[in-house]
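Okay, handing you the structure first.
Omission of a single protein chain aside, the complex is shown with its protein chains in their original locations.
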Amino acid sequence: MATMELTKVLRFSAAHRLMSPALSRVENRRLYGACVRGHGHNYALEATVRGVVDADGMVMDAAALEQAMQTVVDLVDHRDLSRDVPALAGTVTTGENLVATFYRMIDRALPPGRLVRVAVVETENNRFEYEATGEAP
Amino acid sequence: MATMELTKVLRFSAAHRLMSPALSRVENRRLYGACVRGHGHNYALEATVRGVVDADGMVMDAAALEQAMQTVVDLVDHRDLSRDVPALAGTVTTGENLVATFYRMIDRALPPGRLVRVAVVETENNRFEYEATGEAP
Amino acid sequence: MATMELTKVLRFSAAHRLMSPALSRVENRRLYGACVRGHGHNYALEATVRGVVDADGMVMDAAALEQAMQTVVDLVDHRDLSRDVPALAGTVTTGENLVATFYRMIDRALPPGRLVRVAVVETENNRFEYEATGEAP
Amino acid sequence: MATMELTKVLRFSAAHRLMSPALSRVENRRLYGACVRGHGHNYALEATVRGVVDADGMVMDAAALEQAMQTVVDLVDHRDLSRDVPALAGTVTTGENLVATFYRMIDRALPPGRLVRVAVVETENNRFEYEATGEAP
Amino acid sequence: MATMELTKVLRFSAAHRLMSPALSRVENRRLYGACVRGHGHNYALEATVRGVVDADGMVMDAAALEQAMQTVVDLVDHRDLSRDVPALAGTVTTGENLVATFYRMIDRALPPGRLVRVAVVETENNRFEYEATGEAP
Partner (left out) sequence: MATMELTKVLRFSAAHRLMSPALSRVENRRLYGACVRGHGHNYALEATVRGVVDADGMVMDAAALEQAMQTVVDLVDHRDLSRDVPALAGTVTTGENLVATFYRMIDRALPPGRLVRVAVVETENNRFEYEATGEAP
C-alpha cells in the first residue's frame, strides 16, 4: 500500500503592497523595503495532498483538489490583494500570510487530513511554503 | 559527515489513457474525465538518492543512478503506456501508479536503501511523488 | 503609429504517431524513427497577430485571438491526433503539418491579414513555425 | 562580416490596471475584461540590438545595453504602472503601450540605429513585441 | 502559530572540473567521466529558512537571508571553482561538496537554527541538496 503525494499548481496575477497599519511610514519602509510600494506578481499556488493509492490508482480525486484551489484563485486573480480581497482584510500580504490563509481555505474544502502542504511562489526567486504539522497555520 | 541528497531528472514522451477494465464507460468517464481519451505528455522522471558524502565527494555514482533511470525511460519513451509497455500491463496509468512502478524498478537496480524518492511530472501543473517509508510502494 | 505584434500561448496534451499510409512499415520506421510508435506531448500553440495600436492601446482584441486559438485546442486537447481528430484525418501529424492546419483554422477565425505567425512546440527541443507570406500554408 | 543580434532580458514586478478615462465603466469592463481591476505581473523586458561584430567579438557593449534597460526597470520595478510612473501618465498600460514607451526610452539611450526590437512579456502566455521599421513607435 | 519556510534563489555562472589529487588520471577519468575536463554551469543556489511567522508576517527578514547568500555568490560568481576560490581550496568541486561548503557559510551568517536546507542546481537535470539534521555538514 503506497503512500503517495499529488501536487497541483494553479497560477494567478495579482497586485499587492506590504504595509502594516501598526507601523510608521519609516518603519514600514525599513522593514519591507521596495515592497511598500504597490506592485504585483504572477503567483503560483501549489497544493499537495497525501494518501494511500486507491483501487482507481489515485490518491484522491484530482478534480476535487483543483476545485478547492480554484475557489482561492477566483478570489485573488486579477485583484489587489492588499485592498480588494475580503478574506485578506487586515492582513499584511506577505508570502507567509498568503500561504497561511490559502492553506486554511483549501484545507476546509477537502476531507480532513488530506492536505499536507501549500506553497506560494511570488517570483522564480521567492517561495513560501507551509507544511501541515497537525495544528492549523 | 553530511547526509546529502542527489536528484537526477530524465525526460520522456509517451501516450496514455485512463480507463479501468473494472468500470463501465460511464463510470470511467465520471472518474477520469477527459483522461479517458487517448492523449500524451512530455513526462519528467525524477529520482533522489540519499547518503553520506564519500571521500570522492559523492553521495553515490551519479552514472549508476542515471543508468537505473535510463532503463525505465527505455521502456516507456515514445510508447503508449496503456498498451505497449509490458511492465504496466493491467495497470491504470495514473501518475500515482506510474510512480509506484518506476520506484520499484529503480530501487531494484540500486544498492539497498539508497533510493528515497521518485516523482513523475505529467505537466507543469501535475506532480506525483512517492517517498520511501521502509516498505515497498 | 506603431506596428506591433501580440503573441498568445495556449497548451494542450495529445497523443500522436508518425506513420504514412503511402509507405511500408520499414520505410516509415526509417523515416520517422521512434515516432512511428504511439507517444505524446504537452504541446504549446503560439499565435501572433500584427497591427497598428488602436486608441484603446491594443493591436486587436486579445480575447478574440484567444477564442480563435481555443477553438483549435478544444479539437485536439486530450485526443490522439493521429486517430481522433477529423480535421487531421489523412494527415501525417508531423509538427509541420500540425502548424499548417492550425494556421488555416486560426486565420479563418480572425479578420483578414491579422495573423502573421503560428508555432507548435512539441518539446523544449523541437519547434515548428509558419510565417505568413501572403499565401495560405 | 557577420550581422548579429544580441538580446538581453531584465525582469521587474509591477502592478497595473487597464482603464481608459475616455470610456465608461461598462465600456472599460467590456473592452479590458478582468484587467480593469488592479492586478500585477512579473514582467520580462527584452531588448535586441543588431550590428556587425567588431574586433573585440561584440555587436555592442553589452553593459551599455543593460544600462539603458536598467534605466527603464528602475522607473517601473515595484511600482503601480497605472498610477506611480510619470513616463506612463495618461497611458492605458496595455502591453502594447508599455512596449512602445520602453522602446523609445531605450532607443534614446543607445547609439542611433542599433536597437531593433523590444518585447514585454506579461505572463508565459502573453507577449508584446515591437520591431523597428525606421520610424518611431 | 504557523511554522513556515521561506526559500530564496540566487544564480551564478562558474567553471569547475572534478579531479581528485589523491587519484591517478585514469582513476579520475573512470570516477568523474567527462567532468574531469574543465567546463561550467549556470548554477542556482537555493537556501531555505524555517520559523514562526512574526507580527510583521515574516519568517525572517528576507533581505538578511539574501545578504547571507549574496556573500557566497560574490565569492563564486564568474570564477573557476576548482582554482580561484580560496574557500574551496583542496575540495573536489562536486555538487555535494559545494552544498556542504555553502551551507556552512550561509548558516554562520544567520541566527542559529534558522537555516534548514541548501540546494545547488547544476543543470535542470542535476540537483544536490543538504537538509539540516542538527549537526554541521
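The first chain written gets the first letter, and so on, giving A, B, C, D and E; residue counts start at 1 in each chain.
One rule holds in what follows: a residue touches a chain if its C-beta (ideal position, glycine included) is under 8 Å from a C-beta of that chain, and two chains touch if they have at least 3 such contacts.
Owing to the predicted nature of the structure, the values given are computational and were not obtained by experimental measurement.
Trainee: I'd like the shown chains that the missing chain touches, ordered by label.
Mentor: C, D, E
Trainee: Over the whole complex, note the residues of chain D touching the chain we left out.
Mentor: Interface with the chain not displayed, on the chain D side: 1-10, 53, 55-59, 61-63.
Trainee: Take the complete complex as the reference. Which residues in chain C touch the chain that isn't displayed?
Mentor: So the residues of chain C touching the unseen chain are 18, 20, 22-23, 31, 33, 91-97, 99-100, 124-131, 133, 135, 137.
Trainee: What is the set of chain E residues that contact the non-displayed chain in the whole complex?
Mentor: Counting only chain E, the missing chain is touched by 11, 13-16, 34-35, 37-42, 77-80, 83-84, 122-124.
Note that in this section only the chains that are shown with their structure count from here on.
Trainee: In the touch network of chains, how many steps separate chain C from chain E on the shortest route?
Mentor: 2
Trainee: Need the CA-centroid distance for the pair chain A / chain C, whole Å please.
Mentor: For chain A versus chain C, the centre distance works out to 34 Å.
Trainee: Which residues of chain C are in contact with two or more other chains?
Mentor: Touching at least two other chains: none.
Trainee: According to the definition already given, which pairs of chains are in contact?
Mentor: In this structure, the chains touch in these pairs: A-B, A-D, A-E, B-C, B-E, C-D.
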